[in-house]
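Could you have a look at this structure, given as structure tokens, before my questions?
A protein chain is absent from this complex, but the other protein chains hold their places.
Moving on to subunit A:
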Amino acid sequence: MPQSALAQEPEVEIERTGDRVTAKLAGYWTAEYAAAVERIADEITAETDTHHIIIDLAGVHRLDTLGAWVLDRTRHDLGKRDLSADFANADPEQQILLDEVAYRGFQETKPVKHSRFVDFLVDVGRTVHDAGHDLVSGVAFLGELIAAIIRIILNPSRFRGAAVVNQLEQIAYKGVPIIVLISFLVGCIIAQQGIFQLVRFGATPFVVDLIGILILRELAVLLTSIMVAGRSGSAFTAEIGSMKMREEIDALRVMGLDPIEVLIVPRIFALLIGLPLLTFISSIAALLGGGITAWLYGDVSPDVFLSRLKAAVDYHTFLVGIIKAPFMALVIGIIATLEGMAVEGSAESLGRHVTSSVVKAIFMVIVIDGLFAMFFAAIRF
């Protein structure tokens, strides 16, 4: 039968006969009526003025742990005022529940109070400490990685070719469509804006120089790295993190397999190969987009575009871009792995580390690009 059919609000009727006070309870003393249960219990406490009260459970149809707890709490509260209360007419099951529940105070865990200012300082300090820790562990991990790579070079049979190819498919091959698409669009946008500005000087054909140099030197590798950090870096962190949560990393270790060799090296190798390839594809797609836009908006015909591009861009321009790609790959791979390894038991921790993997990787990619820009300027490359 559905519970609601017989459901009754809890009730109390307080009877006084001479010195005796009897609280006759009725209805459902269950969690559904928690508010009423508490209100009535307080009423009983307030009404009791003699030394003794009998709480009569004869009319109680249903009693659950909440009801039993509140009743016993009432008895306890009365006890503190030197009043005693007894239960009467509880059926055996209700009596078991009352005995089992037996009210006791729980120690309140008081939240420790902090001042906002101190909290802020603590936060800053912790962040600085964590950043330093990240740097040290990053360098330490780079060392471990290089040691693993040297071990593999000394013993090439430990190289996991199949894993590298598999990762290469995930990172590079499956990433091609989206990278082509965004690069094409960015190429179009730059060309369009370039033409709008240059046409004022009557220098429309120079848009080809703008597109060519900007894309080959900076944009292709940045776009690709950011995309790969978002697509593959997050996947690494999530994969390694969930393997860590389920003790799979420990399982590898006790089998005598080095997790770095088995999991990390193939992924980083795949990144090192995949990212330059994707950068090249991205450059071509962006140039194509720029070329089409220049033709449509600036009347730069494909012939003119190609000949100007040849004059504006040389081998160096291309190299400056592509040389950065493996470094970006390494940074993305190391950050993703470290974040993955830092995952602890909870799903929340996994989410936090995946986020911070992507954010840190994108941040570092841009920082490194800036450092390279300064470096190439200094050596006049």
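Following the convention adopted for this analysis, a residue touches a chain if its C-beta (ideal position, glycine included) is under 8 Å from a C-beta of that chain, and two chains touch if they have at least 3 such contacts; residues count from 1.
One rule holds in what follows: contacts and distances are computed from a predicted model.
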| item | value |
| --- | --- |
| Protein name, per the UniProt record, of whichever chain is missing from view ("NADH-quinone oxidoreductase subunit G", "3-isopropylmalate dehydratase small subunit", "ABC transporter ATP-binding protein" or "Sorbitol/mannitol transport system permease protein") | "ABC transporter ATP-binding protein" |
| Given A:12, A:101 or A:145, the one touching the chain that is not displayed | A:101 |
| Chain not shown, touching residues in subunit A | 1-4, 30-32, 34-35, 38, 64-66, 69-70, 73, 93, 96-97, 100-101, 106-107, 109, 344-349 |
